[in-house]
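Note that one protein chain is taken out, while the other chains of the complex remain in position.
Order of writing sets the labels: A, B and C. Residues in every chain begin at 1.
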Amino acid sequence: MELSPQILAGWLRAFAADIAENEALLTDLDRQIGDADHGANMVRGTTAVAQLDPADFADGRSYVKKAAMTLISTVGGASGPLYGTLLLRLGSALPDDGPIDQAGWLPALRAGVEGVVARGKAGPGDKTMLDALIPAVEAFEAATDQPWQAAAEAAAAGRDATVPMIAHKGRASYLGERSAGVADPGATSSALLIEAAARTLA
Amino acid sequence: MELSPQILAGWLRAFAADIAENEALLTDLDRQIGDADHGANMVRGTTAVAQLDPADFADGRSYVKKAAMTLISTVGGASGPLYGTLLLRLGSALPDDGPIDQAGWLPALRAGVEGVVARGKAGPGDKTMLDALIPAVEAFEAATDQPWQAAAEAAAAGRDATVPMIAHKGRASYLGERSAGVADPGATSSALLIEAAARTLA
Amino acid sequence: MKKLINDPGTVVADALRGMAAAHPGTLKIDHANRLVISIDAPRPGKVAVISGGGSGHEPLHSGFVGPGMLDVAVAGEVFTSPTPDQVLAALQAADSGAGALLIVKNYTGDVMNFEMAGELAAAEGIDVASVIVADDVAVTDSLYTAGRRGVGGTVVVEKVAGAAAQAGCTLAEVTALAQRTADAARSMGLALTSCTVPAAGRPTFDLADDEIELGIGIHGEPGRSREQIAPVRELAARLVTPILEDLDFTDAPVIVLCNGMGGTPLIELYGLYAEVSDLLAAQGVQIARNLVGNYVTSLEMAGASVTLVKADDEMLEYWDAPVSTTGLQW
Partner (left out) sequence: MKKLINDPGTVVADALRGMAAAHPGTLKIDHANRLVISIDAPRPGKVAVISGGGSGHEPLHSGFVGPGMLDVAVAGEVFTSPTPDQVLAALQAADSGAGALLIVKNYTGDVMNFEMAGELAAAEGIDVASVIVADDVAVTDSLYTAGRRGVGGTVVVEKVAGAAAQAGCTLAEVTALAQRTADAARSMGLALTSCTVPAAGRPTFDLADDEIELGIGIHGEPGRSREQIAPVRELAARLVTPILEDLDFTDAPVIVLCNGMGGTPLIELYGLYAEVSDLLAAQGVQIARNLVGNYVTSLEMAGASVTLVKADDEMLEYWDAPVSTTGLQW
């Protein structure tokens, strides 16, 4: 696949559409174990990103970097810096231009997820977006065929695996044991991000 | 009947007991067309009156005057000054002592009710306690037999007649036409006062 | 009913204990008579300014006791006028010989109890005047009714009268100014939810999830009409319009109070004020001063009221004068 602002905008606009469709779900998950704003936060940010015109960008990298800055400056909360850092690092690790394959994507995905770890200081099992993102990258790397599809399935499974978890980071951690029983809102939105990639980048 | 502090205390203590029993009703009526405090107000006042020891008083008059002052200094709201004035004027118009009959009671009752009119500037049909008290005095006067019984029946009928009325005085007047459909709380407590008299003074 | 109380019967006494504990340096509390007294009262030569009424409207009146405003606030039971002997005790505590002004909200009970107290005090040789505040345009004014309720305008009357007394005005002067201020005040309120009187244990009225009560009183007395909730832009107009229809506010500087009923957060009150000030500007009303916050409340009721006072130079001067109370300071 050719790496272009248009292709990448296709991904993030699909993500924005999925977020809009799932706003109520994301808010309701956050209402149960957080502060009921994850839906509104993500809609605000992804709507702004979807309004970026890919034609304004010279290459995929600069488009993704602008998308990241847009998230950082519109989302707020915990998810703004985290999704922003994810895309910022991912964009920086993308090749300049030209065709991209599984081997080309892998370091970019890894850099993005490592950025989330560095920014938020959470790890696997803390009941955060990382519980969708880390398995997604691992599945992407391990896949012999259709790596995006494998990543999307792993992200969804990772999201579901957050249900019984007790949160250690973010607002849900204040609940202690009462945080179990509900999927993490950020893991749920992250699974949407990878699923949108599987539909648009595969 | 002999006019004594004991006899009069019998009346007002019976009234206090009836008020206590009907506190929730009085509050609920006032909740619907006022500010939900008539029950608490009347309980506070009549409880204090019931604690007066009739043995401390030289005559019926001074007992009633003290009961009036007790109501004035414990009830507050509209009902405090009105019930206080009622008893103050009634007490002042009682004969010094000795036996009392229908003819003896009539000017006292009339003075009391006129005191309420003077203090509150309401009249018949304004949906206030006067709609129980005025018919009670008229029936008392007109009765050829058992005047207290006649007064009690008239007070109860007067109370019931307040249901369809539109209030012109007191807090219920703010409701305008929406004040119709509920008995006036003050008329309801006043009917209890006259009914207690019929049981204790007849 | 869920409240932070010990018992419905001790709500007022407990709050006064709290005030005593919180403000020992500035307030004296007479627990027996339920008076909140300024530490410097009585002040020789100064007219005493006294107000009071049922409790449940805090900071009114106890939060307005202090230099530049009230000398004493008299606390009745929740939503119940205090008794004459409480008010008499307040007059005795505050009078320095220069006389006392009673600021009374226009409710049958308050008017009668304060009136009786005034008669008792006069008999003791205290020079007593009183001003009745009746600013609620939700209520039709008529000789044949109890008249309009006293609501938000009371704060402005208390501030202006208190400052005039502080400045050394005579009882006649303070009274005339307070009366002029009361006459120039108009208010209108609405409720989103009912309050619950502790002794009643249940909400005074029920509103559906999409209903508001327009023209609500500060004791949860129902208002003019029950309506559908609407954007605050429209609700602001429902409050402002009847006020402007009642009195011309375009020919003088105006003091505006955007007041919360107790359960509405400040973020919404500022949102309401944004609409109110836009509406007033569009109608040619010049806002000279404003106050946004909870000043005359109705327990935990959600809702708000708007008060306009048509001011003159003297009112503005006394409005601006320093005040040092727990509820208002500048």
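Keep in mind that, in the parts below, a contact is a pair of C-beta atoms (placed from the backbone, for glycine too) under 8 Å apart; a residue touches a chain by one contact, two chains touch by 3 or more.
A quick note: this is a predicted structure, and the numbers were derived from the prediction, not measured.
One chain is not displayed; in the complete assembly it touches the shown chains A, C.
Here one chain is not drawn; of C:Pro42, C:Gly63, C:Gly99 or C:Gly223, the residue touching it is C:Gly63. Annotation: of C:Leu235, C:Val285 or C:Ala311, C:Leu235 touches the absent chain (contact as defined above). If you put the hidden chain back, the residue from C:Asp246, C:Glu300 or C:Glu314 that touches it is C:Glu300. Counting the whole complex, the residues of chain A in touch with the unshown chain are 27-28, 31, 34-37, 39-41, 44, 72-82, 119-120, 168-171, 173-176, 178.
In the full complex, the hidden chain is touched by chain C at residues 1-7, 11-12, 14-22, 55-56, 58-59, 63, 78, 192-193, 209-210, 212, 229, 231-233, 235, 258, 262-275, 277-278, 290, 292, 294, 297, 299-300, 302-304, 329-330.
The working rule: only the chains that are shown with their structure count from here on.
Interchain contacts give a graph that is no line, ring or star and is not complete, per the touch definition above. By number of C-beta pairs in contact, the leading pair of chains is B-C. In this assembly, the C-alpha centroid of chain A lies 75 Å from the C-alpha centroid of chain B.
Per-chain Cα centroids separate chain A from chain C by 54 Å. If each chain is reduced to the centroid of its CA atoms, chain B and chain C end up 31 Å from each other.
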